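Every protein chain of the complex appears in place save one, which is left out.
All chains are identified by letter, namely A, B and C, in their written order; residue positions are counted from 1 within each chain.
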């Protein structure tokens, strides 16, 4: 399988390259970056020195014509420039931007820009849409927060047990990208937890969309924040239930729902560094009267982005979803 | 004013010493530590070298007989050994343990031990109990989480506007004390947010007790966690309201409630390092339909413990509550 | 005493404001920032909300005409625009930039720019130049690394005991200023120690200049790096001695040299957080054959910048150097 990456100079692109270097079936054959055109991979991603002999090209679709699949790891609004053309050439696409995650009108409202090349795509959480992904040519890779939150409560939503749920999420700062900003400035983050978009983060419509497939009438609240760390999203889902469930009942429900899901691990306690660098989503469950607390931990750059994208790629090519992704977390 | 500290070798004791070194009216005249009896302050608190010539004594009450006020900064269950005797000697007491925060039976159930010397005390949040504190001889200094959570929503509770509230709190690791443990082991905390006592932390009864004074029928949920930092508690209060309030209305309610409170600062955005080392509680407010999000930031060692204890001491001696505490935060 | 700050919106300016808020003799009467002209202090320094009612003005010297002393906390090359005019108006100046630390030609070579208003100044390390500072109208406040390194080995240099010395220094990232950059980008610093200007940092001439006053023939080597923390400079001085000295002899030499220096504390072991937020320079000493290792710890923003500037201010006004600076470190 020949793989291309449009937008390979950022964190998400670098992470795709890191993971694909360990993939037995995939070979990266083209990577683009306008800014670094002509440069070797390791001049941009020094940590990858010794792994690739590639040079960055420009993102024109022609440069990717021999690829079987292309990852678009570009800013929101740019994937739509490439995806339709790639699909026309018979190339599968996994889009890591938000361009194909939402219905056209919701996308335009949420991201404040026109969608000039709308297409239907499959929403790429394999634990929920595995069969559709296998048949898809265009997969919209989910946002990092949606991955952590949806996986945290999907089993309860499926049983329509949720009255309302408050997601209080903490993300590592890599979620803000590789460009320095006030947000990523070291003194602004150390010794702090920084809430932002407290009631109106644009990942909320994605979360609602997916949970509503299971249960239409649930109420969803979402507050994100960054914590002083590089990778990881810890999601505290405070779930107000219809009726009471013991801790044992909760675990049973989740075991059942995630029975064949290699990347979901139920743990007594979750810890971000117990999933760091890996594609796992660890989940632990707590119960107290009418409230359940579900805590999920993912690496935002892996299960929350590039790892899940490769998991989708595997399925789109008929491989087991874990091929090349059985990588233990880097602990501690 | 002569001040004593029973249990002066831990973080809370060290912080009392730090703050009292800058207090114009208080002089520390006796400090105890069984473990370090006979040692100079700076042999235990090297950071205080040059500030005190005191040596640690044993905690017998006689060693504190010339004090006007004693802080008991000992583990839960030990303050009850000293407080009654000190009071008998006419010495005022601010207890930083949990021994006098709750009614006897609630205390015994929550902390799993007999209370052998129960007394009525004033709960020491000056912003709420200022007048009673002025007249008190025994003040129960609040827990760190209760301080952050109660201050976050008291104005709404007073107006009986809360249907339910979820407190999702993140504390610096100094809250776990100066003894090394798995919990405080560096590799177990870095790059992580660690929830614990997810549904049953023993600070919950304190929070409920104080908020119930304002509004009896509210529902309170509380999940604490530690974050990779030393000081600070960030509280996200997800408040489900009876009716809707705009952001402006929220700020107005809080300005009114905290009108004469030097240590409460309403901010557009709060940040833990913007209160670090100081006695401030910064608060910011957000609104979305039926939910308000209130975010409060305190330094768990200052407003959450030793600073608030000195604020109480000031009031008990007829001083302005901010005497010796007008210390700007250490930013960044 | 009326105090002005030209360039008050950055970290150094904010730190001056933090410290001066606790100074019993100084009143800040004018602060400038081109960028934030007309804004209140707390809109830029939110952590100072409640401490100042000032607004930022422009840096024209006229705005500072009622000041007794002005701190110039501006980039290198800009202090020379203000210092001479201020001095002409009879206003004392403590310059926190590099403009007056070096002889004209050394400055121009090191900083790569013309010096358009050269004046003789006193180099502001009070522990070394106290008497000259008392009489000075213009004091050049030292660089952060020079402060930590010079104080670490001055006692040995004075006795001409040094053959050569390697300074391996680790600084908190606030030394890089408040503007986001690749250097201050959180993911680039966390879990790392980042050496930079490995053999040619521009603080080297300052260090050599001051140590040469004591001992002309010593050889000085200097490698700086940043560590994942906000404040502090830890200096490891690997000193190759002429002859051997035991640990006890080392401590004796330092006690003698720093006899009347309030801000120098000899410790068994130093720790950055044991000086954090304070004006102390803690020093510990180790000996092994022909090598001594001297470790010094300062807060780069206090003793390495704004605190030392106020210490100089005190001396210039005939006050004890510690007035307003007896602030215990913020530990831990």
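Basically, a residue touches a chain if its C-beta (ideal position, glycine included) is under 8 Å from a C-beta of that chain, and two chains touch if they have at least 3 such contacts.
This structure is a prediction, so every number in the text was calculated from the model and none was measured.
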item: Interface partners of the hidden chain - shown chains only, full complex considered; value: A, B, C
item: Selected residue (touches chain absent from view) among C:88, C:200 or C:260; value: C:200
item: Touching the absent chain when the full complex is considered, from A:92, A:238, A:271 or A:291; value: A:271
item: Of C:111, C:227 or C:258, the one touching the omitted chain in the full complex; value: C:227
item: Interface with the unshown chain - residue positions in chain B; value: 11, 173-174, 178, 180-182, 184-187, 189-191, 228-230
item: Chain not shown, touching residues in chain A; value: 11, 14, 17-18, 21-22, 45-51, 174, 191, 230, 262, 265, 267-269, 271, 273-277, 280, 326-332
item: Where the unshown chain meets chain C, residue by residue; value: 166, 168, 170, 172, 187-188, 190-195, 198-200, 221, 223, 225, 227-232, 234, 236, 238, 269, 271-273, 276, 286-288, 291, 293, 295, 332
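Here is the rule we use: only the chains that are shown with their structure count from here on.
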item: Reference chain C; chain at largest CA-centroid distance; value: A
item: Separation of mean Cα positions, chain B and chain A [Å, integer]; value: 40
item: Whole-Å gap between the CA centroids of chain A and chain C; value: 46
item: Centre-of-Cα separation between chain C and chain B, whole angstrom; value: 35
item: Chain A, residues touching no fewer than two other chains; value: 187, 190-191, 228-230
